[in-house]
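A single protein chain has been removed from this complex, and every other one stays in its place.
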Amino acid sequence: MSIEISYTTRVRYGDTDQMGVAYYANYLAWFEVGRTEFCRSLGKSYAFWEGEGVFLPVVEAHCRYKHPARYDEEITLHTRVGELRPTTITFECRVTRTSDGKLLAAGWTRHVFADREGRLIRGDNPMRRWIEAQKNDGGVADGD
Amino acid sequence: MSIEISYTTRVRYGDTDQMGVAYYANYLAWFEVGRTEFCRSLGKSYAFWEGEGVFLPVVEAHCRYKHPARYDEEITLHTRVGELRPTTITFECRVTRTSDGKLLAAGWTRHVFADREGRLIRGDNPMRRWIEAQKNDGGVADGD
Amino acid sequence: MSIEISYTTRVRYGDTDQMGVAYYANYLAWFEVGRTEFCRSLGKSYAFWEGEGVFLPVVEAHCRYKHPARYDEEITLHTRVGELRPTTITFECRVTRTSDGKLLAAGWTRHVFADREGRLIRGDNPMRRWIEAQKNDGGVADGD
Partner (left out) sequence: MSIEISYTTRVRYGDTDQMGVAYYANYLAWFEVGRTEFCRSLGKSYAFWEGEGVFLPVVEAHCRYKHPARYDEEITLHTRVGELRPTTITFECRVTRTSDGKLLAAGWTRHVFADREGRLIRGDNPMRRWIEAQKNDGGVADGD
């Protein structure tokens, strides 16, 4: 009961470090690309929601690195909503090597719903309702 | 029974994003600066250990974001060794705002000891012994 | 008498800075994506050439910024070879906003042909011959 969005990109030269593999902080940037494409795939871009005054500052992030990603490899970002709580939302992301599906990394990011000034939105908000509606349509997971 | 190394740096313009605060992936880069300075402070640089054939690829990373960091703010990276196990080492890092000591973020990274080809070093290795010796001198924590 | 390769990508959240537009150093990273895709489009990836022992360290870079790029905008990288000299090659890149073709930035990077140790390759080299051959087929520009 969960929709997962896949999006492919490539490891850039500047993403690598002197160990010859993608530097570990880049995975968080890829997770963010996954979240952006998740929203777009469901019909409303994250930029749209910022325009509506709903922001998703990150409050926690986690990543397990399983296998290195190398320059020019195509990777697939698999993104889904994990937990949706009154004031927080968790996105889960797996990064696989497109050529053989090998799992390279897996992690999640937890966000609060905030307004333009960064204040927590405690009550209802249109973006949360939209995610909720997708969930009731079977589109988005109700957490694990 | 733990040594903690402090190192200050500043939030760069390019570290910010359109929310006007430091982008979340940069904290992992700062954690890495903290690890580098931790080793240097103890007398042998991480570059030295790579020269000796011991590498520390990251296998897991975690960060909690408490309060945003803004452009040009001086931040302090407080780094210490958390757990030291036969094949892994965990570094813990807190990021505070130097001016008032406010905690901005806290996290950790777990690493394996690996050789130049990225293969796990299962037995003893000189870098691990060095960390261990610091610990026995009361310099490095024996985990929590 | 010049082939130009187009490749689209999007401005990521982490690419923006607190002015609300893409940070200026990212354009050099995009130029590099353009070079990578240029080689791939012509049939041999840049990763392939590194495997063959030919590297292209940058010796000079230039960029004019015409109009800001914003988060989530799709941009097109238009890449072509400018000058091909005995020991150097220049790639030119224009960045346009895909939606309306507006020119956002234009620049170039000059590279030397170098071996694995970073030493200049003064004579002939297989990558240079390959580019030269494309040029004689009308594929690659003979400079300006």
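Observations
Order of writing sets the labels: A, B and C. Residues in every chain begin at 1.
Convention: a contact is a pair of C-beta atoms (placed from the backbone, for glycine too) under 8 Å apart; a residue touches a chain by one contact, two chains touch by 3 or more.
Computed from a predicted structure; not experimentally measured.
One of B:47, B:103 or B:120 touches the chain omitted from the figure, and that residue is B:47.
When you scan C:3, C:29, C:42 or C:84 for touch with the missing chain, the hit is C:29.
For chain A, the residues touching the absent chain in the complete assembly are 13-14, 16-21, 23, 25, 71. Although one chain is not displayed, its contacts with chain B can still be listed: residues 10, 12-14, 29, 32-33, 36, 45-47, 71-72. Where chain C meets the missing chain, the touching residues are 19, 21, 24-26, 28-29, 32, 55, 57-65, 68, 109, 118.
Rule of thumb we're sticking to: only the chains that are shown with their structure count from here on.
In terms of inter-chain touching, the protein chains here all touch one another pairwise. Counting the residue numbers that touch the partner chain, chain B and chain C have more than half of them in common.
One rotation lays the C-alpha atoms of chain A on chain C, and its angle is 180 degrees to the nearest 5.
In this assembly, the C-alpha centroid of chain A lies 25 Å from the C-alpha centroid of chain B. If you average the CA atoms of chain A and of chain C, the two centres end up 29 Å from each other. The residues of chain C that reach two or more other chains are 13-14, 71, listed in rising order.
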